[in-house]
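A protein chain is absent from this complex, but the other protein chains hold their places.
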Amino acid sequence: MEKENSKKFGMVIDLDKCTGCGSCMVACMAENNIPFREDETDKLLSVSWMHVYRLTNVKPFPDTEECYLPRPCQHCEGHHGHSPCVSVCPATATDYDMDTGIVSQIYTRCFGCRYCMAACPYHVRQFNWWDPLWPDGMEKSLNPNVSVRMRGVVEKCSFCIHRYQLAKDQAYMEGRREIEEDEYQTACTQACPAGAITFGDLNNPKHAVYQMVKPDKKNGGKPKNPKAFRLLERLGTNAKVYYLSSREWVRRAGDNYLKTEGQAKHA
Amino acid sequence: MSTNEKVNEVSAETTEQDDSAAGPIILFFIFGLVVSLVIGWVVFPKILYSRKQQPVAFNHALHNELVDEGCESCHFFREDGSYSGVPKLAQCIDCHEEIQGESAEEQKFVEEYVAKEREVPWLVYSRQPDCVFFSHAAHVKLAGMDCVTCHGPIGESESLKVYEENRISGYSRDIWGKNIAGFKRNTWDRMKMDDCAECHRKNNVNQNSVQTHKGGCFVCHR
Amino acid sequence: MKIDRRSFLSFVIGGAAGTALSPLPWKLTDDIAIWSQNWPWTPVPQKGEVSYLNSTCTLCPGGCGILVRKVGERVVKLEGMEGHPVNDGGLCTLGLAGTQLLYGPTRVKTPLKKVNGAWRKISWNAAIAEIVEKLSDLRSKGLPHTVACISGSDRGTVPELFNRFLTVYGSPNFMRTSSIQDSYELTLFLTQGVRAMAGFDVANADFILSFGSGLIEGWESPVYMFRAKSTLRENGGRMDQIEPRLSKTAAKSDKWIAISPGTEGALALGLAHVIIKEKLYNKKFVDTYTSGFEAHKKLVIDGYPPDIVSKITGVDTATITALAKDFARARKPLAICGRGKGYIPGSLQEFLAIHTLNALVGNINQTGGIWAVPEPDYISWPEVEMDKIASNGLQQERVDGAGSKAYPYARYLLGRLPEVINSSQDSPIQVLFVTTANPMYAMPDTQAVAKAFEKIPFVVSFSSFLDETAVNADLILPNHVFLERYEDVPAAHGFPKPIIGLARPVIEPLFNTQHSGDVIIQIANELGGPIADAFPWDSYDACLEETLADKWDALVEDGYWSDEVFSAADWSTAFETDSAKFEFTNEDIESLPRYNPLKAKGDEAHYPLVLIPYDSMRLASGHIGSPPFLIKSVEDYILTANDVLVEVNPATANEYGLKDGKYAFLRTPKGNARVKVRVFDGIMPGLVAIPRGLGHTAFGRFLAGKGVHYNALIGPVEDPASGHDAAWGIRAKLSKT
Amino acid sequence: MDSALIPEGVKRCPTWQFIIWIGVVGAVMMWGVFAILLVYIKGLNQTNMNNAYGFALWIWADLTVIALGGGAFFTGFLRYIIGKDELKHIINYAVLIGFICYSSALLILGFDVGQPLRAWFIFWHANVHSMLTEVAFCLTCYFGVLCIEYLPLALENRQIDKVPFFHHLSHNMHEIMAVFAATGAFLSFFHQGSLGGVPGVMFGRPFGFREGVLIWPWTFFLFTWSAAAGGPCFTILITKITEKAVRKKLVKDNVIELLAKISGWMLVGYMVAKIIDTWYWAAFTAPSKGFTLMDFYANNPGSVYGIWILIAEIGVCGVLPALILITDKGRKNRIALFLAVLLAVLGVCLNRWVMVLQVLAVPVLTFENWAQYLPSWQEIATTILPVAYGIIMISLSYRYLPVFPQERELNPIEAPVSQTQEQLPEPETPPAGAEPEPSPSGS
Partner (left out) sequence: MFPFSFEWIWDMGHMVFHGGLWYALSIMGLGLTYCIIKAAVDTAKGKGGYHH
């Protein structure tokens, strides 16, 4: 299915560096015209493409440890693009692109059945329960490169696909067909003050993301780097967001294990 | 008439219906059919679209003769690969700081807009909705297509046609196409998603979708 | 032919068939669907030419370079400037949400005057005329010293213009809002004899020992600290966090050492005890470049052995010993202090104790150490010529007592102001200017502050936003926001090198606002005489360009100017004390009260718990209120609906019958509030932690009314050594509702 | 007043009583309509659904009414394809119940989506790989079949039947009903199954996910099977309730018992399959994803999703009714029969509840918690609406159409069909308590 020179954009998030500061979330909101309401404390009603989770080792004081885990759309490949959400959409409003590996979401096609939300184990898909409204004048800060979603549709992180589109335009203008690694970076990657997020083409051995996790193509994209893991790898989602952590309990929190299973199952 | 009588016989036994013949019934059917067809095909399109005049009657043909680089003289690419679209007043001012010729429209343009530094509220026939990402660079710079393929021979027009706006959707009629049934003859007659997809399919451009094996969504959407 | 039921039915059926065969139903269905895709109330952002402009963020003292993305004439996004020495492309939550401040609904759109408690629009000329009249009046009465100014900073051209104005007008009462800057300045002054800013070369250290500093909660220059922390980790460096609560910084450290709040100084002395006793200190530095070591040695050896320190701090002796050894043996160990974001100054003795650890390991003015960065000196305006009234006014003692006999070393003591005003019959301040500060929110004991401000007859706010102070002012002269104005950003707090940033207008001012610099120049001109003469510039912009002189072009070009080759002074020349050495102790220090952990206010019997605040990067806690995106990013275990969650240890929760997620009453000697409880393993028993940055009463519906304001629950605790507020908490009681 | 519309040879309650009854139920329905309008105008924020519970009460109601409406297709299948001729005495009612269930399901789907104005995209832009697409197509088509099946009954109304065209139409449709029933059975098999496929294919949700054959997870077959088993039980249940309400025997016992027997054996088969499925899922499928059975049932607040659900579904509402229904004694005992069909119906409801809501409630990411949900009044009102609508449809159909072919035989009227019928107070669907006087024609 994959073509010769197709790309597979993916992300590596170093949880040792991530400080949970929330810059990725806010950068994403500002870049992608995420609406906001007076009360956004019910996170299950709030739209935020990037969400930072707090993980804990569940030990009492003073052995408590915490880790912060930013979670964009995992852009699952599943097997041959069969991500959990794509195949369930009845109206073909979401799709897997073999050239980029990005799971698209077309808001104007979506009619809000929410099957994809039910299918996604990462909760990356969020519904527009309300009309997105901006206080008078604030709509001036909207980014014209990202369409504003209407009430009643599902939305999710797009890996800032508009930046890819714009980068390609620039390349075409300069007579190039291909773009460089640094020409297409997501807003969260760019904003992260700790430099915890790396973005690039997982098919390209020259790209940093490839070098950081060394995805094993023969083994469903599993990382060869022992510090790397993906969320819920055992479900077969074949996600394109990798996490790095030097802490065993953090890596183990990335997936479900039976009590009988050993400590180093993820490797 | 014999069949009618039989009907009457039966109905006379079982119902209190008025007597009537099948002929008139069919006539009524045809009458209803014709009226609704006329409404649907002729009246409805007239009601559906509002007709708007462009603020200034622009003469593409005339301008085309005077510029060196064809369409791109005014509808140009920016350095970052984005496309400027309809020219802003700043561009027009380069030549029209003062009235050049004797056209009344030009005079109106200079007095109403240039002098008052007001942008001209052009109505754009090819305006696509917000969800569409259309890369002029990919089509013109990379694929080397000409403007006519999508926009038609607008460069040769001497005046701007009436802008017809769909009262419900707000789209220009040119998106759906002049033909209310949605048929088209030329590549530029319609600008719906299927028209983009058709050309992409023919040229095997970005046929990356896992679902449809056709164009990936994020090629044209955002 | 009769039209009966049947023929009508036939007509209808024919009509239905015809309609189905016409485009009408199908086109309508499609168009209605398209309408739903383009609902007119869903905004469509206007397209336009994209441009990027360099500028500097002024929302906090961090001094990050920003790249402003514009589409046509709209500001669409703020991004970090790549290659900028401070933030190199990264940006914090507040900076990223900056466009919401520009376009947000809390802007003050025109000068406002309070008439009978209600705001009235007023013209700029009228507003300035009113101020001029008041000022002339006071001056003619010989009371120029009753005019004061509270400013968020005392560096850079705008604060200097305010300061200059006060000076030539005749008032010594220019006040800077207090922060750990004050404490570090004092510390450096007392031990090294320099008036300098503390810079921290975190990136090149290999062991950061942080005494509660929120390195990733917004301490000093937030993005620089984030980056430095990542570099530290990349280089294999270690960081230990000493803090009563598992803050994000603690969580991201290699080791979290929980400590009884307020006893950090004692721990530092305890560490010094082990280091000295084990002779692990840097002999070369201590022997050659320091003085007072023996006295200091005696102090820590006698007074702070690990077992005693353990009792004071709650940290066990093994940890103390091991920590001291690890610290001393590290190649580039660096001890830092100033809790959370560092917005509260803290105890001077604590700062001294912790700073002397750096001296023991000789990591002063070294790579990976603490640097004394010279204060910016690019402003060299001609001396002011004062008339007699001004000279007399300046002879008066400062109203906050800074520099007086009682507080000889402090430059500004804004924290004392409310008490001074409240304890006098008539307010010693008649006119107060407030610029880039929001004291009515940011100062402890909100009620006392409000009472004091109430007593000041005329308060002028220069705020761009309707913040708490502006709401309670008599006149608002709205400044442009940072995206609409020029301003120099003279330094990045905590950054180890001199750097000047330039904030610049990327957009025409949206509203009828004016640059505060211009307003001051105009007021000065209207007042005439020597005051006008001191302000010879046509406009603020002209003043700025002239001031920055040779740096101007670089600033406009790059957005910043930095001294790349700067390195802190060599040990042999670095210390400007009497001994020309680093002084562990000296007469001045000896004259100060001895180290003694400052107690939290309140009596233990009534208030069995201790309330401490904490900072979060997702909550702006300075003079800017959190814009909607920031509040949106706040975790649901901090804020739920309008209720703030306070953290307590499970043991404490058990003891007082508190349940996770349930309401409770929080009482302190200063106030009380209804809160929700979050049972949290990451906090010491006996404590209650509450986030800073909530409980706003101003800043509009996206912020006001959310959560509880920490400053309403606490009062200042005066540090006997410096006069600054050193409160780190207050005694509290938490009970079921 | 409306005596001309009432079928010959049967007695019905007086018009005023009927109008009051319809008025009361209609008021409940209007409450639901009001809630629907709110949802349409203001959006789905009127519900308590959230990003964790994208599917909630409505989808449960949807799956449930479709499963329970399964009586229509399965009875039709038995009657027309298998040739169980006795069932012609209950097929009308089964079709009516099916019609109500499916129209309700479509209505619910109509307001459950976020963008009702473009809900037709599901057809136009169909993604054939989606179970929901399959559901939508088959559901709509099968609803068409049900309309076709219900139409002849409606045309048999005394007055409509007088029109020769309608009379002939009704007759001709009856003639080829087997073709429609077969199509209906085919469609039903697929959409019941596809509804089962909805959770079954969600490989990101280990609680719902099942392995299977080709594109179909086991839940596909289990749903079809349970609908075939539970649907007729629902038909029996509603028939029994209707008989109680009108205090008349409407269907002969042998018909009911035949249907009950078949349901019983279907239920036995379903239970065997369900137990094997549950075992395989607990022993192999879930552990391969890192879950044990109790991970799905333990540690949730208030044990809302405790292991009791599984016990209730399989034991109390599965095996027990199956055992009652396959024994002669059980079927003959009126109380046991009633209890058995009621339990079987509850079992189906519970199964659908679990397969919609618990799938979403179980935390999959290790650092998430059980999601909780309580429906808003708007959701409850709109979910009650189909019940009210169903009662109205049954009341109208019962009053004006010859729904029960055996009614005349079982409830002979002495007096000739004339004015007297109108004067006699005749009980209608309202519960017994609402009856002004005992029915003279109870069996």
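Every chain is named by a letter (A, B, C and D) in the order it is written, and numbering of its residues begins at 1.
Following the convention adopted for this analysis, a contact is a pair of C-beta atoms (placed from the backbone, for glycine too) under 8 Å apart; a residue touches a chain by one contact, two chains touch by 3 or more.
Quick caveat, the model's predicted, so the values are computed rather than measured.
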Inset, instruction - Name every displayed chain that the left-out chain is in contact with. - result: B, D
Legend entry - Residue touching the undisplayed chain, where the options are D:Thr183, D:Thr278, D:Gln372 or D:Gln406: D:Thr183
Legend entry - Among D:Val33, D:Leu169 or D:Leu293, residue touching the chain not depicted: D:Leu169
Legend entry - Selected from A:Thr19, A:Ser48, A:Thr92 or A:Thr108 as touching the chain missing from the view: A:Thr92
Legend entry - chain D residues that touch the omitted chain in the full complex: 123-129, 134, 137, 141, 144-145, 148, 164-169, 171-174, 176, 179-180, 183, 186-187, 190
Inset, instruction - State which residues belonging to chain B touch the missing partner chain. - result: 3, 6-7, 9-10, 14, 193-194, 197, 211-214
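The criterion applied here is as follows: only the chains that are shown with their structure count from here on.
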Legend entry - Result of counting contacting C-beta pairs for C-D and A-D, higher pair: A-D
Legend entry - Chain closest to the middle [Cα centroid of all protein chains]: A
Legend entry - Distance between chain centroids, defined by C-alpha means - chain A, chain D (Å): 41
Legend entry - Separation of mean Cα positions, chain D and chain C [Å, integer]: 63
Inset, instruction - For chain C, write out the residues touching at least two other chains, lowest number first. - result: 32, 35-37, 44-45, 47
Legend entry - Residues within chain A bordering two or more other chains: 42-43, 46, 54, 56, 87, 92, 108-109, 131, 148, 150-151
Legend entry - chain C to chain A touching residues, read off their complex: 36-37, 39, 41-48, 71, 74-80, 87, 89-93, 96-97, 99-100, 102-105, 216, 222-223, 226-227, 229-230, 233, 246, 248-249, 251-252, 256, 258, 510, 617-618, 628-637, 639-642, 649-651, 681-685, 701-702
Inset, instruction - Using the touch rule from the top, collect the residues of chain A that touch chain C in their complex. - result: 16-17, 19-23, 25-27, 29-31, 33-34, 36, 38-43, 46, 48, 54, 56, 59-62, 64-68, 108, 131-144, 148-151, 190-196
Legend entry - Interface residues, chain C side, partner chain D - complex: 29, 32-33, 35-37
